[in-house]
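Next up is a structure, given as structure tokens.
Note that this complex is displayed minus one protein chain, with the remaining chains in position.
By letter and in written order, the chains are A, B and C; residue numbering begins at 1 in each of them.
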């Protein structure tokens, strides 16, 4: 047992730190820390900086231009990025589609799409969820009918994150309407400029536009945009969902969030003393921190097993459930810390405007963020689905 | 809306108070307050005192020697009894069997058994649960086969509370093995002195002997001991279970428990100050008290509706769930308050011996009571079963 | 003991519920929220006409209610419909404070409030003051036949719509003293008053209000100098009862919406209401809803009584509802899934009303502390 990083790992951490200190623009880290949106330009800029460094694709093999880092290195990189308030890397091309193409795509597809993901030329979005499907992903209805050299796609996708910025979408479509639910599904790559595609914004309860509906009306997609075999798309989809889900516990986000809460609670006064000295607030904070300290070790234990080649099983589901509970609890602490200043809807601040903040430092976005992050336990397989999985695996066939 | 008792209700309360002050023996209330067992003699003595006053059967009609009190009066009586640390009235004859005989029993059964319940001549116990049945009561297996003027009973009952003191048991038995689960069950009255009955103690996890197994081997029961019709016993059993479940919320017990915790927390020192001033303990205590204040009003609202003739429906299940959560939370507070003195297993104190207490006043039994009262959410229809009922009723046929 | 509404209150509840369910639909309400004013004068007029504002004042004050159970009857309905119009600010607080402390001239403003002709705001909280009711640093200085106020007021709800701000300021002592606080009627357009308005997350608007040497006549003061604290405490208790009742109403809507959703929404080939985990979660919410209702009844029933018992029951109610409300808001969103994350869905707004009510006049922990102090 050794809870510390070894010399190699420490050297790697220092390298990452030095890079972030030098290359991460201050206005960008400020925006992340204050919970402001970066917009497409911001994301593109950070993408380019990482690409220049060669650190854009931690989990890709070297042959495709990736870093081929092990699980511990990836964890260190993510931890340091969170610590430095670096922007989140948009995952759709890099951590979702990339590995699918690398494993199941044709040589032509790999040669064409992978470099464009790295260069930032293509912004991908994900066409999985459909209205009414929810956690029952396989009940999807969007149809693709073969017509000569094309598929003709009709249907609707929803919860498409940052689809408003994307020029490509990877989609699950039903190519065999008579097959059983999970069979008859194919995996298609679709150019968003194709006629018949319409993107409609969904405004979330905190006023943000981060997800969309995508409507397909007689959209013609060349057959060479099919990944792998027809009707085998569910296999690729599952691979995408279970493979390479790093940072699922969100420890770095939680740590940064907890630090922000502490800063606010030190400045905020309650009954003549700093809020952080109020025993009831301090108790909430301490419990969250204690849970997070344990979660950080749980995460490392699982990562360390993954690094030694053991595939993560039910542990991903455990990290997802507890990780989101902790993150949401920290969001709740933040709104409590902000007091009356959690009430304003500081849309300008959220959208990156130039208005001065309304409340004390860090308070403006905490109310909105509390509500926005309710999504953490819903999207990407709800916590109820995760608990089903845990029980199924650990109770075994008997239940 | 009026949260206070009216003049009649207040007068009744004063009458009850005066009675308890005069007639409740101090050694008895001391034992109850300190969580010591009373033994059969103690219960018999309190039973006789109440019978002399004519207050033994609050819910019985006057024609059978009851008080015919309304729901509010019954509540006041129970509240005052808890406040004065009067012993709990053993319910099996008075509140369980009595109403069943009054509604479904023959004239001969009523004339014979009801006066003996009041006089204390008979101590009844309940033969419902069976090993392996748990909350699935209707899966019972104890058989009664007609043989001339007798039923011959074979089988086993369990969790029979205070069966070691009882001379009679009312039993659910299967008289038609071919009928569907809930049909084919009959309700029998059985003299515990009949040959073939064996009572075996079950020692609970806190070392107490309050429940038993009752084994029946070829026990011959006269057919006149059948209540109502053969194979209709499930109807009577349900009537017993849903009818007249007063004090299901246990507000009086919780209030007495909370008072005891406060007494202990005022005396116990932590870091040089009374424990009750420790903010973390005070927060737990306050939350329990706030929940209890609301529960008291929820209880009164339901009682007040029952007093005006509306039958309690799903509310009983709600009171059971929340009432047990609060009582168990108070037991938990008590063990916390006792500190290191929650650890001793003060069996002498529990059993009413003459040893001086080990720890501070009130501490000796709190550890055992914490474990013993885990039963509250298990027996009498587990909280899971209650939640099933609530959901079924409130979600309606659709779910 | 009696837990039935009086006939008058039952009629008020019925007519208000009918009006809001007919006229205050999700679509109408969401448009109001998006509007610059953040409130609808049309709805306001109709509420006044229905007698909803009058129900919040006693007969001596020109109304026909004003007791704790009148407040809860009105606000439970407002909560059920997610109403964003500022009845709390104009009637319970602004109007209530004038009614409690005002002289004959000032009382005439109450008539205008009841008629729906006047909006008020209670400018009391200050930056850094959090939920401490006695934290008033805004200063009063005497000048020729009048006074000058200087200070800053934080998150003043309804400030932009208000013709008059009811402003607390300190005549003597230090921030944290209960003695020495006065209330002043300050026209919002008085010289030296500047208002920076913004929308609130749960609908409606508020503002940061700067008072820079605002000159007022002596007649602007409500009641005797420095003696306003107990009236403020009483009105804030009434506001807490209103907030608790509003949250209760919103919790009812949240559970009703979820019940309906569980019965209709299909997943894995069956209504999701057939999943036992969701059934039990609903059972727990219904139990907490009954507890919340009882807590509101306890607080309302003690609003007119002894101040300690009032404060104890109010603190208990707001702490319980703070906990139960968070549970209901979070769990009903979770049981809905994605749909509840969208701004246009009714529950999104209702959940925001529930959680954000925890930020007015003390949150869950603040009220727990109050309860502990009062029950010691």
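Convention: contacts are C-beta pairs under 8 Å (C-beta built on N, C-alpha and C of every residue); 3 or more make two chains touch, one makes a residue touch a chain.
Just so it is clear, the structure is predicted and the values come from calculations on it, not from any experiment.
Visitor: Identify the visible chains that the left-out chain touches across the whole complex.
Guide: A, B, C
Visitor: Quick one: say which of B:38, B:145 or B:202 touches the chain that got left out.
Guide: Of these options, the touching residue for the absent chain is B:202.
Visitor: From the listed residues B:134, B:196 or B:222, report the one that touches the chain absent from this view.
Guide: B:134
Visitor: May I ask which residue of B:1, B:20, B:199 or B:378 touches the chain that does not appear here?
Guide: B:378
Visitor: Mind listing the chain A residues that contact the chain we can't see here?
Guide: 1-6, 9, 72, 276-277, 279, 282-283, 286-287, 289-291, 293-298, 300-301, 304-305, 315, 318, 321-322, 384, 386-388, 390-392, 394-396, 398-399
Visitor: Against the chain that's been left off, what residues of chain B make contact? List them.
Guide: That gives, for chain B, the contact residues 129, 132, 134-136, 139, 158-159, 202-207, 268-272, 275, 278, 280-281, 284, 328, 332, 335-336, 338-347, 358-360, 367-368, 370-371, 374-375, 377-379, 382-384, 387.
Visitor: Tell me, which residues in chain C touch the chain that this view leaves out?
Guide: Residues 275-277, 280 of chain C touch the chain that is not shown.
Everything below uses one rule, namely that only the chains that are shown with their structure count from here on.
Visitor: Just grab the chain with the largest centre-to-centre distance to chain C, centres being mean Cα coordinates.
Guide: B
Visitor: Give, as an integer number of Å, the spacing between the C-alpha centres of chain B and chain A.
Guide: Computed from C-alpha means, the inter-chain centre distance equals 53 Å.
Visitor: Need the CA-centroid distance for the pair chain B / chain C, whole Å please.
Guide: Using C-alpha averages as centres, the distance is 44 Å.
Visitor: When the C-alpha atoms of chain A and chain C are each averaged to a single point, how far apart are the two points in Å?
Guide: Centre separation, chain A to chain C: 38 Å.
Visitor: What positions in chain C touch 2 or more of the other chains?
Guide: Counting only residues that touch two or more other chains, chain C contributes 368.
Visitor: Considering chain A alone, which of its residues make contact with at least two other chains?
Guide: Where chain A meets two or more other chains at a single residue, that happens at 280.
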